[in-house]
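Handing you a structure now.
The complex appears here minus one protein chain, its other protein chains still in place.
Up next, chain A:
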(Lines give C-alpha, C1' and ligand atoms only; values in the text may rest on other atoms or scores of the structure.)
Protein backbone atom coordinates (compact mmCIF):
# COMPACT_ATOMS: atom_id res chain seq x y z
CA UNK A 1 0.00 0.00 0.00
CA UNK A 2 1.23 3.33 -0.79
CA UNK A 3 0.85 6.60 0.97
CA UNK A 4 1.32 9.55 -1.21
CA UNK A 5 2.14 12.81 0.32
CA UNK A 6 -0.04 15.34 -1.35
CA UNK A 7 1.24 18.40 0.35
CA UNK A 8 4.55 19.70 -0.67
CA UNK A 9 7.36 19.99 1.77
CA UNK A 10 7.94 23.60 1.13
CA UNK A 11 8.70 25.68 4.11
CA UNK A 12 9.63 24.19 7.38
CA UNK A 13 6.40 24.53 9.32
CA UNK A 14 3.96 24.02 6.50
CA UNK A 15 5.42 20.65 5.83
CA UNK A 16 4.89 19.36 9.30
CA UNK A 17 1.53 20.89 9.91
CA UNK A 18 -0.02 19.45 6.84
CA UNK A 19 1.64 16.11 6.91
CA UNK A 20 -0.87 14.12 8.91
CA UNK A 21 -3.56 15.06 6.43
CA UNK A 22 -1.81 13.14 3.69
CA UNK A 23 -4.53 11.23 1.90
CA UNK A 24 -4.45 7.53 1.59
CA UNK A 25 -5.08 6.33 -1.91
CA UNK A 26 -7.93 3.95 -2.70
CA UNK A 27 -7.14 0.33 -2.15
CA UNK A 28 -7.29 -0.77 -5.74
CA UNK A 29 -4.50 1.40 -7.07
CA UNK A 30 -1.18 -0.17 -7.66
CA UNK A 31 1.21 -0.10 -4.83
CA UNK A 32 4.11 0.66 -7.10
CA UNK A 33 4.23 4.36 -7.44
CA UNK A 34 7.25 6.46 -7.86
CA UNK A 35 7.31 9.11 -5.26
CA UNK A 36 8.26 12.36 -6.80
CA UNK A 37 8.75 15.67 -5.22
CA UNK A 38 6.20 18.30 -5.93
CA UNK A 39 6.78 20.71 -8.74
CA UNK A 40 6.76 23.47 -6.20
CA UNK A 41 10.23 22.54 -5.22
CA UNK A 42 11.67 23.55 -8.51
CA UNK A 43 12.38 27.10 -7.45
CA UNK A 44 15.72 28.10 -8.94
CA UNK A 45 18.52 28.24 -6.45
CA UNK A 46 16.97 25.80 -4.01
CA UNK A 47 17.34 22.14 -3.33
CA UNK A 48 16.01 19.71 -0.76
CA UNK A 49 18.19 18.82 2.14
CA UNK A 50 19.83 15.42 2.08
CA UNK A 51 19.10 14.89 5.75
CA UNK A 52 15.51 15.92 6.22
CA UNK A 53 14.13 17.13 2.94
CA UNK A 54 13.90 20.75 3.98
CA UNK A 55 14.07 23.18 1.13
CA UNK A 56 17.47 24.81 1.25
CA UNK A 57 19.00 27.87 -0.31
CA UNK A 58 22.67 28.62 -0.52
CA UNK A 59 24.26 31.32 1.60
CA UNK A 60 26.61 32.12 -1.27
CA UNK A 61 29.53 30.76 0.75
CA UNK A 62 30.00 27.12 -0.15
CA UNK A 63 31.78 26.10 3.00
CA UNK A 64 29.24 27.88 5.18
CA UNK A 65 26.51 25.93 3.42
CA UNK A 66 28.30 22.76 4.28
CA UNK A 67 28.65 23.84 7.87
CA UNK A 68 24.95 24.58 8.19
CA UNK A 69 24.03 21.16 6.86
CA UNK A 70 23.78 21.88 3.16
CA UNK A 71 22.41 25.37 3.23
CA UNK A 72 19.92 27.62 4.90
CA UNK A 73 16.49 26.08 5.26
CA UNK A 74 13.76 28.27 3.84
CA UNK A 75 11.81 29.86 6.65
CA UNK A 76 14.73 30.16 9.04
CA UNK A 77 16.92 32.94 10.37
CA UNK A 78 20.71 32.95 10.37
CA UNK A 79 22.29 35.18 12.98
CA UNK A 80 25.82 36.39 12.35
CA UNK A 81 27.66 37.93 15.25
CA UNK A 82 29.76 40.63 13.65
CA UNK A 83 33.49 40.78 13.93
CA UNK A 84 34.91 43.87 15.58
CA UNK A 85 35.19 45.97 12.46
CA UNK A 86 32.24 44.41 10.65
CA UNK A 87 34.33 43.60 7.59
CA UNK A 88 33.78 39.86 7.31
CA UNK A 89 30.21 39.74 8.55
CA UNK A 90 29.32 42.38 6.00
CA UNK A 91 31.07 40.28 3.39
CA UNK A 92 28.95 37.23 4.22
CA UNK A 93 25.82 39.35 4.05
CA UNK A 94 26.90 40.53 0.61
CA UNK A 95 27.57 36.96 -0.51
CA UNK A 96 24.10 36.02 0.66
CA UNK A 97 22.51 38.84 -1.28
CA UNK A 98 24.66 38.25 -4.36
CA UNK A 99 23.62 34.61 -4.40
CA UNK A 100 20.03 35.83 -4.38
CA UNK A 101 20.69 38.09 -7.34
CA UNK A 102 22.29 35.27 -9.31
CA UNK A 103 19.44 32.87 -8.50
CA UNK A 104 16.90 35.58 -9.32
CA UNK A 105 15.41 35.59 -5.87
CA UNK A 106 13.88 38.75 -4.52
CA UNK A 107 15.80 40.72 -1.95
CA UNK A 108 14.84 42.72 1.09
CA UNK A 109 17.72 44.70 2.54
CA UNK A 110 17.41 46.75 5.70
CA UNK A 111 20.11 48.88 7.28
CA UNK A 112 20.43 51.87 9.53
CA UNK A 113 24.05 52.77 8.94
CA UNK A 114 24.53 52.59 5.19
CA UNK A 115 21.93 52.95 2.55
CA UNK A 116 20.84 49.49 1.32
CA UNK A 117 21.37 50.61 -2.26
CA UNK A 118 25.02 51.24 -1.36
CA UNK A 119 25.29 47.75 0.05
CA UNK A 120 23.80 46.37 -3.15
CA UNK A 121 26.31 48.26 -5.23
CA UNK A 122 29.13 46.54 -3.40
CA UNK A 123 27.97 43.03 -4.19
CA UNK A 124 30.80 40.80 -5.40
CA UNK A 125 31.01 39.73 -9.01
CA UNK A 126 29.81 36.19 -9.65
CA UNK A 127 32.13 33.79 -11.42
CA UNK A 128 29.61 32.07 -13.60
CA UNK A 129 31.87 29.87 -15.69
CA UNK A 130 33.88 28.64 -12.77
CA UNK A 131 34.96 25.27 -13.99
CA UNK A 132 38.52 25.77 -12.93
CA UNK A 133 37.65 26.85 -9.45
CA UNK A 134 36.25 23.66 -8.09
CA UNK A 135 39.06 21.25 -8.64
CA UNK A 136 38.64 17.64 -7.67
CA UNK A 137 40.75 16.25 -4.89
CA UNK A 138 44.34 16.25 -5.94
CA UNK A 139 45.33 13.04 -7.59
CA UNK A 140 47.34 10.90 -5.25
CA UNK A 141 50.91 10.63 -6.26
CA UNK A 142 53.81 8.55 -5.16
CA UNK A 143 56.38 10.32 -3.15
CA UNK A 144 59.31 8.80 -4.98
CA UNK A 145 58.48 10.47 -8.25
CA UNK A 146 61.54 11.82 -10.04
CA UNK A 147 60.83 15.48 -9.35
CA UNK A 148 60.66 14.93 -5.64
CA UNK A 149 63.39 16.58 -3.73
CA UNK A 150 65.74 14.71 -1.49
CA UNK A 151 64.19 15.82 1.72
CA UNK A 152 60.73 14.58 0.88
CA UNK A 153 59.30 12.73 3.80
CA UNK A 154 59.62 8.98 3.53
CA UNK A 155 56.56 7.22 4.80
CA UNK A 156 55.44 3.65 4.82
CA UNK A 157 54.56 2.70 1.29
CA UNK A 158 51.06 1.59 2.14
CA UNK A 159 50.07 5.09 3.05
CA UNK A 160 51.57 6.81 0.10
CA UNK A 161 48.51 6.60 -2.05
CA UNK A 162 46.06 7.91 0.50
CA UNK A 163 44.44 11.14 -0.60
CA UNK A 164 45.48 14.29 1.13
CA UNK A 165 43.27 15.42 3.93
CA UNK A 166 41.11 18.28 2.83
CA UNK A 167 40.84 20.87 5.54
CA UNK A 168 38.47 23.10 3.62
CA UNK A 169 34.85 22.27 4.19
CA UNK A 170 33.07 21.31 1.01
CA UNK A 171 30.37 18.97 -0.03
CA UNK A 172 30.57 16.72 -3.01
CA UNK A 173 27.93 18.37 -5.12
CA UNK A 174 27.86 21.97 -6.19
CA UNK A 175 25.38 24.35 -4.68
CA UNK A 176 25.73 28.06 -4.79
CA UNK A 177 28.20 30.10 -6.76
CA UNK A 178 31.65 31.55 -6.36
CA UNK A 179 32.33 35.25 -6.34
CA UNK A 180 35.23 37.51 -7.10
CA UNK A 181 35.54 39.96 -4.23
CA UNK A 182 37.89 42.27 -6.08
CA UNK A 183 35.21 43.19 -8.59
CA UNK A 184 31.69 44.36 -8.06
CA UNK A 185 28.71 42.86 -9.75
CA UNK A 186 27.75 44.38 -13.06
CA UNK A 187 24.79 46.76 -12.81
CA UNK A 188 22.77 44.86 -15.41
CA UNK A 189 22.81 41.69 -13.36
CA UNK A 190 22.15 43.61 -10.19
CA UNK A 191 19.22 45.53 -11.53
CA UNK A 192 17.57 42.41 -12.87
CA UNK A 193 16.87 41.34 -9.32
CA UNK A 194 13.93 42.85 -7.54
CA UNK A 195 14.98 44.51 -4.33
CA UNK A 196 13.02 46.09 -1.51
CA UNK A 197 15.30 48.44 0.39
CA UNK A 198 14.58 49.61 3.91
CA UNK A 199 16.78 52.47 5.03
CA UNK A 200 15.79 53.48 8.51
CA UNK A 201 16.59 57.23 8.33
CA UNK A 202 14.48 57.56 5.21
CA UNK A 203 11.68 55.51 6.59
CA UNK A 204 8.92 57.34 8.41
CA UNK A 205 8.45 55.79 11.81
CA UNK A 206 5.13 56.61 13.29
CA UNK A 207 5.39 56.69 17.04
CA UNK A 208 2.71 54.45 18.34
CA UNK A 209 0.84 55.73 21.37
CA UNK A 210 0.39 52.28 22.78
CA UNK A 211 3.07 51.01 25.05
CA UNK A 212 4.79 48.13 23.35
CA UNK A 213 8.02 46.36 24.18
CA UNK A 214 9.20 46.84 20.63
CA UNK A 215 10.94 49.93 19.37
CA UNK A 216 9.38 51.98 16.60
CA UNK A 217 12.25 51.21 14.27
CA UNK A 218 11.83 47.49 14.71
CA UNK A 219 8.07 47.53 14.42
CA UNK A 220 8.35 49.62 11.26
CA UNK A 221 10.80 47.08 9.86
CA UNK A 222 8.59 44.16 10.75
CA UNK A 223 5.57 45.92 9.27
CA UNK A 224 7.43 46.60 6.06
CA UNK A 225 8.58 42.99 5.86
CA UNK A 226 5.07 41.75 6.43
CA UNK A 227 3.82 44.04 3.68
CA UNK A 228 6.36 42.77 1.19
CA UNK A 229 5.69 39.13 2.03
CA UNK A 230 1.95 39.50 1.63
CA UNK A 231 2.04 41.77 -1.35
CA UNK A 232 4.57 39.84 -3.36
CA UNK A 233 3.08 36.47 -2.57
CA UNK A 234 5.80 34.89 -0.48
CA UNK A 235 3.18 33.68 1.91
CA UNK A 236 2.82 29.92 1.95
CA UNK A 237 -0.92 30.34 2.38
CA UNK A 238 -1.38 32.17 -0.90
CA UNK A 239 -2.77 30.03 -3.70
CA UNK A 240 -0.15 28.09 -5.57
CA UNK A 241 0.97 29.44 -8.82
CA UNK A 242 3.78 28.40 -11.06
CA UNK A 243 6.01 31.31 -10.31
CA UNK A 244 6.97 30.92 -6.70
CA UNK A 245 10.12 32.62 -5.63
CA UNK A 246 12.24 33.01 -2.54
CA UNK A 247 12.61 36.25 -0.62
CA UNK A 248 16.06 36.77 0.80
CA UNK A 249 16.09 39.13 3.74
CA UNK A 250 19.32 40.78 4.84
CA UNK A 251 19.21 42.84 8.01
CA UNK A 252 22.43 44.68 8.74
CA UNK A 253 23.75 45.53 12.21
CA UNK A 254 20.51 45.03 14.05
CA UNK A 255 20.69 46.11 17.66
CA UNK A 256 23.26 48.83 17.05
CA UNK A 257 22.65 52.29 18.42
CA UNK A 258 21.58 53.54 15.01
CA UNK A 259 18.44 51.47 15.22
CA UNK A 260 17.60 53.52 18.29
CA UNK A 261 18.40 50.56 20.49
CA UNK A 262 20.41 51.04 23.66
CA UNK A 263 21.19 47.34 23.82
CA UNK A 264 24.84 48.02 23.04
CA UNK A 265 25.21 50.93 25.42
CA UNK A 266 24.19 49.74 28.85
CA UNK A 267 24.37 46.65 30.96
CA UNK A 268 20.70 46.95 31.71
CA UNK A 269 19.23 48.55 28.61
CA UNK A 270 15.84 50.18 28.74
CA UNK A 271 14.75 48.43 25.56
CA UNK A 272 16.47 45.22 26.53
CA UNK A 273 13.92 42.93 24.97
CA UNK A 274 13.18 45.01 21.91
CA UNK A 275 15.46 43.05 19.62
CA UNK A 276 14.38 39.73 21.06
CA UNK A 277 10.75 40.68 20.51
CA UNK A 278 11.51 41.65 16.96
CA UNK A 279 13.31 38.39 16.26
CA UNK A 280 10.40 36.48 17.70
CA UNK A 281 8.07 38.24 15.31
CA UNK A 282 10.45 37.78 12.42
CA UNK A 283 10.75 34.09 13.04
CA UNK A 284 7.01 33.66 13.27
CA UNK A 285 6.62 35.55 10.02
CA UNK A 286 9.26 33.54 8.21
CA UNK A 287 7.91 30.19 9.31
CA UNK A 288 4.89 30.68 7.11
CA UNK A 289 6.58 32.24 4.14
CA UNK A 290 9.02 31.41 1.41
CA UNK A 291 11.67 33.62 2.86
CA UNK A 292 15.01 33.26 4.52
CA UNK A 293 16.80 35.87 6.59
CA UNK A 294 20.37 36.72 7.53
CA UNK A 295 20.71 39.05 10.49
CA UNK A 296 23.98 40.55 11.63
CA UNK A 297 24.31 41.83 15.18
CA UNK A 298 27.31 43.69 16.66
CA UNK A 299 27.53 41.27 19.56
CA UNK A 300 30.94 42.50 20.67
CA UNK A 301 29.26 45.71 21.79
CA UNK A 302 26.47 44.02 23.69
CA UNK A 303 27.48 44.00 27.33
CA UNK A 304 24.72 41.86 28.69
CA UNK A 305 25.55 38.23 27.89
CA UNK A 306 22.15 36.98 28.99
CA UNK A 307 20.41 39.18 26.45
CA UNK A 308 22.80 38.01 23.76
CA UNK A 309 21.95 34.46 24.70
CA UNK A 310 18.26 35.05 24.31
CA UNK A 311 18.88 36.71 20.95
CA UNK A 312 20.86 33.67 19.83
CA UNK A 313 18.13 31.32 20.96
CA UNK A 314 15.58 33.17 18.89
CA UNK A 315 17.43 32.49 15.68
CA UNK A 316 17.70 29.12 14.03
CA UNK A 317 21.33 29.25 13.04
CA UNK A 318 23.87 31.39 14.80
CA UNK A 319 27.51 31.81 13.94
CA UNK A 320 30.04 34.25 15.34
CA UNK A 321 32.98 35.70 13.50
CA UNK A 322 36.09 36.64 15.41
CA UNK A 323 38.53 38.53 13.28
CA UNK A 324 42.21 38.47 14.17
CA UNK A 325 42.50 42.11 13.19
CA UNK A 326 43.63 44.10 16.15
CA UNK A 327 43.91 41.17 18.50
CA UNK A 328 47.10 39.54 19.68
CA UNK A 329 46.12 36.46 17.72
CA UNK A 330 47.10 38.24 14.52
CA UNK A 331 50.75 37.49 15.19
CA UNK A 332 50.21 33.97 16.47
CA UNK A 333 51.87 31.51 14.06
CA UNK A 334 49.02 29.05 14.50
CA UNK A 335 46.64 31.50 12.89
CA UNK A 336 48.92 32.91 10.25
CA UNK A 337 46.99 31.38 7.36
CA UNK A 338 43.63 32.63 8.52
CA UNK A 339 41.75 35.85 8.94
CA UNK A 340 39.68 34.84 11.89
CA UNK A 341 37.86 32.20 13.82
CA UNK A 342 34.34 31.07 13.25
CA UNK A 343 32.25 29.82 16.14
CA UNK A 344 29.05 27.94 15.62
CA UNK A 345 26.73 29.13 18.37
CA UNK A 346 23.57 27.36 17.34
CA UNK A 347 22.45 24.86 14.75
CA UNK A 348 18.86 24.59 13.63
CA UNK A 349 16.43 22.17 15.20
CA UNK A 350 13.96 21.77 12.39
CA UNK A 351 11.11 19.38 13.05
CA UNK A 352 13.30 17.25 15.23
CA UNK A 353 14.64 17.02 18.72
CA UNK A 354 18.27 16.52 17.90
CA UNK A 355 20.02 18.41 15.23
CA UNK A 356 22.92 17.58 13.08
CA UNK A 357 26.00 18.99 14.69
CA UNK A 358 29.02 20.11 12.76
CA UNK A 359 31.65 17.45 12.98
CA UNK A 360 34.31 19.88 14.02
CA UNK A 361 34.28 22.78 16.41
CA UNK A 362 37.57 24.55 15.77
CA UNK A 363 36.92 26.46 12.61
CA UNK A 364 38.77 29.29 11.00
CA UNK A 365 37.99 31.37 7.97
CA UNK A 366 39.97 33.21 5.38
CA UNK A 367 38.83 35.54 2.69
CA UNK A 368 40.52 34.87 -0.59
CA UNK A 369 39.86 36.82 -3.71
CA UNK A 370 37.56 34.25 -5.21
CA UNK A 371 36.38 32.42 -2.17
CA UNK A 372 35.42 32.85 1.44
CA UNK A 373 36.52 29.58 2.88
CA UNK A 374 35.88 28.10 6.27
CA UNK A 375 38.38 25.47 7.25
CA UNK A 376 39.11 23.16 10.09
CA UNK A 377 41.72 24.79 12.22
CA UNK A 378 43.45 21.52 13.05
CA UNK A 379 43.51 18.28 11.25
CA UNK A 380 40.96 16.18 13.05
CA UNK A 381 42.01 12.99 14.78
CA UNK A 382 40.96 9.82 13.05
CA UNK A 383 37.79 8.72 14.76
CA UNK A 384 36.60 6.33 12.11
CA UNK A 385 35.60 2.81 13.05
CA UNK A 386 38.53 1.23 11.35
CA UNK A 387 40.88 2.64 13.90
CA UNK A 388 41.95 -0.13 16.23
CA UNK A 389 40.44 0.89 19.47
CA UNK A 390 38.07 -0.63 21.94
CA UNK A 391 34.76 1.08 21.92
CA UNK A 392 33.16 1.97 25.19
CA UNK A 393 30.32 -0.53 24.85
CA UNK A 394 32.69 -3.38 24.26
CA UNK A 395 34.81 -2.32 27.15
CA UNK A 396 31.85 -2.21 29.48
CA UNK A 397 30.77 -5.62 28.29
CA UNK A 398 34.22 -6.96 28.82
CA UNK A 399 34.46 -5.82 32.38
CA UNK A 400 31.04 -7.22 33.13
CA UNK A 401 31.99 -10.62 31.78
CA UNK A 402 35.26 -10.49 33.56
CA UNK A 403 33.66 -9.71 36.88
CA UNK A 404 31.08 -12.42 36.41
CA UNK A 405 33.44 -15.19 35.53
CA UNK A 406 36.35 -14.13 37.59
CA UNK A 407 39.45 -14.33 35.45
CA UNK A 408 38.11 -16.19 32.48
CA UNK A 409 39.37 -16.35 28.97
CA UNK A 410 36.44 -14.36 27.66
CA UNK A 411 37.57 -11.32 29.59
CA UNK A 412 41.10 -11.84 28.47
CA UNK A 413 40.16 -11.42 24.84
CA UNK A 414 39.52 -7.76 25.25
CA UNK A 415 42.63 -7.13 27.21
CA UNK A 416 44.88 -8.49 24.51
CA UNK A 417 46.72 -6.00 22.48
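Of note:
To be clear about the criterion, contacts are C-beta pairs under 8 Å (C-beta built on N, C-alpha and C of every residue); 3 or more make two chains touch, one makes a residue touch a chain; residues count from 1.
As a convention for this text, contacts and distances are computed from a predicted model.
For the chain that does not appear here, its UniProt entry gives the protein name "Elongator complex protein 5", which is one of "2-oxoisovalerate dehydrogenase subunit alpha", "Protein BYPASS-related protein", "Trafficking protein particle complex subunit 11" or "Elongator complex protein 5". Considering the whole complex, the residue from A:264, A:341 or A:364 that touches the absent chain is A:264. Residue-wise, the contact with the chain that is not shown comes from A:325, picked out of A:223, A:283 or A:325.
Across the entire complex, the residue among A:90, A:252 or A:376 in touch with the chain not shown is A:90. Even with one chain removed from view, chain A keeps its contact list with that chain: residues 1-3, 22, 24, 34-37, 41-42, 47-53, 85-87, 90-91, 113, 142, 144, 150, 154, 156-158, 160-161, 172-173, 201, 256-262, 264-267, 298, 300-303, 325-326, 331.
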